[in-house]
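Yeah, one chain of the complex is gone here, protein chain that is, but the others are all in their spots.
Up next, chain A:
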């Protein structure tokens, strides 16, 4: 069965699936276990087409049957019992807006695994990629469109230090840990020390065995691998995302504040661009599989229609206007000047005199 497995949850991600699958197939993942809930944009159909080709296993997310309030938790709990997961060499819990970006050797998963030696868990750290000031949705690779991102050392907001983890299942679902968490295995059941490294291959402190979903000032690292996190994409797609609600934090508002703290257009990173030709070739290859191309087209069409429909709603127009405003674009280049409170309370709390000072900084973007 699967050697290197990616485990994920989706809700209405149709137009973005192909590129994501293609990229991860390129670097050496060989199977995708996808839990879906409440999709109406062709996500299910596309995944089923890929499942017919043996690339994907799709499961209707049984979280409600399991009495779990949150879809993602339910899915992970369910996955803990699956042979597909238990028999894999490596399992990565990741989402469709996250791209594994390996910097060692030939950029393949094998090269990464070799570089970290005996590590049992590799925690890859997010690098937040912003919209690159793109407002409109086009059916083009995400990797190609978005290359502006957060700086490597970015202590605020804490999301910039978030991780997703790749681990080896063992007698327990996650090696020495009993449970698969969104960000990392949890519930250590053994007393033997675990070799757990960050994206630079550096051992994490023992305290981390107990909890923590992010790294920090002493523990961050991107030397071997980065998890490119394209959480906002373009302004139009963001409206769809906002309308959809998130898989995990279903209750929280996803408006301006979320855009502010995730839309980093400060630094420029092109490291994944070299993989682009390979990704595009693989997308074309996937499209030759039965039904895949048509399902993808359908998903793109649905997405565009959805955007059109949303742009008639007042709250959405208001949000669109705010996130595409010059002020918003300006702030996305200077997020290091903002405080924790600004990130929590949204862009309207940023004082005007700060904004007018920032406006005077010359920009050659």
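What we mean here is this: a residue touches a chain if its C-beta (ideal position, glycine included) is under 8 Å from a C-beta of that chain, and two chains touch if they have at least 3 such contacts; residues count from 1.
Note that in this section contacts and distances are computed from a predicted model.
Only one chain is not pictured, and the protein name UniProt records for it, out of "Cytochrome bc1 complex cytochrome c subunit", "Probable glycine dehydrogenase (decarboxylating) subunit 1", "Branched-chain amino acid ABC transporter" or "Glycosyltransferase family 2 protein", is "Glycosyltransferase family 2 protein". Touching the chain that is not shown, out of A:3, A:114, A:136 or A:189: A:189 (per the contact rule at the top). Touch with the chain omitted from the figure is made, among A:117, A:218 or A:277, by A:218.
In the full complex, chain A touches the hidden chain at residues 153, 155-156, 189, 205, 216-218, 220, 336.
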